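One protein chain is absent from this view; the other protein chains keep their places.
Right, subunit A next:
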Amino acid sequence: MKPTATRHNFRAASSSAIQNKRVQKAVRNTAGLLARMRATTVNTKPEFEELRNWGRNRKLLVSENLEKWVAQFKAQVEQQGGVVHRAKDAAEAGRIISEIARERGITAAVKSKSMTSEEVGLNDILQDAGITVTETDLGEFIVQLAGEHPSHILAPAIHRNQDDVRKLFTEKLGAPADLDVEGLVRFARKVLRHKFLEAGMGITGGNFAVADTGTVAIVTNEGNGRMCTTVPPVHVALVGIEKLIPSIKDLPDFLSLLTCSATGQRASSYISMTTGPRRTNETEGPEEFHVVLLDNGRSSIAASPWREMLHCLHCGSCLNHCPVYHAVGGHAYESSYPGPMGSVLSTLLWGKQSYPELANACTLCGRCVDVCAVKIPLANYHRTLRHQGGSNSQTSYLAARLASHPGAYRRGIHALRRMLRTQPLTKVLPKINKSVANWQSCRVLPVAGEEQPFRDWWHQHQPKGQAPKLKRVETKEVPSVPEDKKAGTADREELLALYRQRAGALGVEIVETSVAELSGLIGNLLKDESVSSVALPRAGWPQKLDERVAEILAGADCQTVSCEDETGWNMAALANAQLGITYSSAFLAETGSLIYPAGAGNGTLASLLPEVHLAISASSTLLSDLNAYFKNEAGPLPSRLTQIAGPSRTGDIEGTMTVGVHGPRRVIHWILSDLDTGQ
């Protein structure tokens, strides 16, 4: 959202916002929940503090020389067959993206949540160019239906409770009036499924742009990000230049910083890592991959004293912990970026002429600084954005001169004490002084007591020369015990136990079994879920295991949908499959997740579109974390690499966790102990 030409009046906006107790309650509930979720995870991660320092240092390296990293990123994307566009401002970004659509005759686009696109006002620009844009993140979808703007960078519809959403769905979409939260989510799934299949363009933001590989990584929980990066023929990622990170080796730790800070998740449900468009022989993915790199004032911020503002990961943690945000909600900020990060960023991006008061929207309580993923000194930034270049007020200067002069100070304190004892004066003061009136709106003026002033007392004071009544104990510094290094040294059994615990907590149904048991297990699953159609991509399975699975399915009279050649999926048939069976080439203990690289014949969408996803792995492919995976697979990255942690989920309606938004509601993982991967 671009700010309007009028000056933002935060006092007026916030004082009217705090009147709305319904919105205030909704915001407090969800933001409070997110803050508690963060605390729960961070409290069990002793290395998190060190990780935050590391993140800040890596980001300092980038913000020191943005152009260098941009150039490297651009070269890498181009080498992979993608196109990089540079946009100096919002209008140019809008023009570039409408042009891409217009040249290809695209009239419908789907979009996953991107605050950068809100900054640009992209929806309005595309709408004016005749392109329909559908928001696909549930929260953004709700906000778009209501004709509003997001009020939180992570949970856009945080200000709406389920009654609001129910009413909105009934009015705008003709949904039944008696749906519960799960019913509302299922309803949105149906509406949006069509939009994905019809869209000519998928638009996303980018959480990270990796300079040394040209990869754009996005995190989503619902699966809409995967849809937008895989289903439409053209994928456009709109990314601020500050989102660059030096290396793919940095990505796993940055992802962890982001998701832990945002929601306390060790990994979001889906992490989509896109490196160029679909490659020869690949059966899915966009034919074109465009990255629009947006400056829009970022270069100037990099050269300013507020440079670290560019380090922001947009995790939303500062909003979730800010007392002011909790009280007023996001809309009072009248910017796409609300809360502490928003006050600073909006002031820097659009200037004090647009946002003259946001630097004051902070009590300097410092809570945001303590929870910032990359330790941005937000409180200090609020402070230093006040009175830039000094106040030049003679009154202020005179007051400081007097306050730093001992004699004048003493006389001043005397006078002030006398004044605060004179009740009639406290009635007159608010009439002549606005600050006093504001203070008295909900407080009384303090009253100085009749007790002896300290300095008078001190002149008479004689120490008693007593024996100490409070005993002092000499304290010794306790040497800190070094933490054990964990994941790296754990043996396989420990790793597997960790995987069971982490994936299990996400709702993944884990079965450790053998090839011989497959037939019976599949039979039961087909019966339980009344499956008549199964999506079964055939590439990449070891020991012709796919043939075995296909035989079992044929025996059970099940239709199978596959994607053997470059014509790819029959999307209508894929969308109708109730079960997707995939081979996962690696799974990760730390995040309880599965890994899917794109490749010839690898139909990764089978893990996304059906209601139930069955992943099969060899137990030997268990690794500690994404770092270990990148170490193991030293070659070039696939065009799309996907990490899946549990089912598709959302908390966008009142923070109520609901599964099966765009992806599966059930994720089942069978780990085969006797499968030889030939590695």
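The rule is simple: a contact is a pair of C-beta atoms (placed from the backbone, for glycine too) under 8 Å apart; a residue touches a chain by one contact, two chains touch by 3 or more; residues count from 1.
Keep this in mind: contacts and distances are computed from a predicted model.
Engineer: Under which of the names "Various polyols ABC transporter, permease component 1", "Phosphonate C-P lyase system protein PhnH", "Anaerobic dimethyl sulfoxide reductase subunit C (Anchor subunit)" or "L-lactate dehydrogenase complex protein LldE" is the non-displayed chain listed in UniProt?
Structural biologist: "L-lactate dehydrogenase complex protein LldE"
Engineer: Who touches the missing chain here, A:S404, A:S530 or A:T567?
Structural biologist: Touches the omitted chain: A:S404.
Engineer: Pick from A:R367, A:H613, A:R649 or A:H662: which residue touches the chain that isn't shown?
Structural biologist: Per the contact definition at the top, the residue touching the missing chain is A:R367.
Engineer: Mind listing the subunit A residues that contact the chain we can't see here?
Structural biologist: Residues 10-11, 14-15, 18, 323-324, 327-328, 357, 360-367, 369-370, 383-388, 390-391, 393, 396-397, 399-401, 403-406, 409, 413, 416-417, 420, 434-436, 438-439, 441-446, 448-449, 451-455, 457-458, 461, 463-464, 466, 468-475, 477 of subunit A touch the chain that is not shown.
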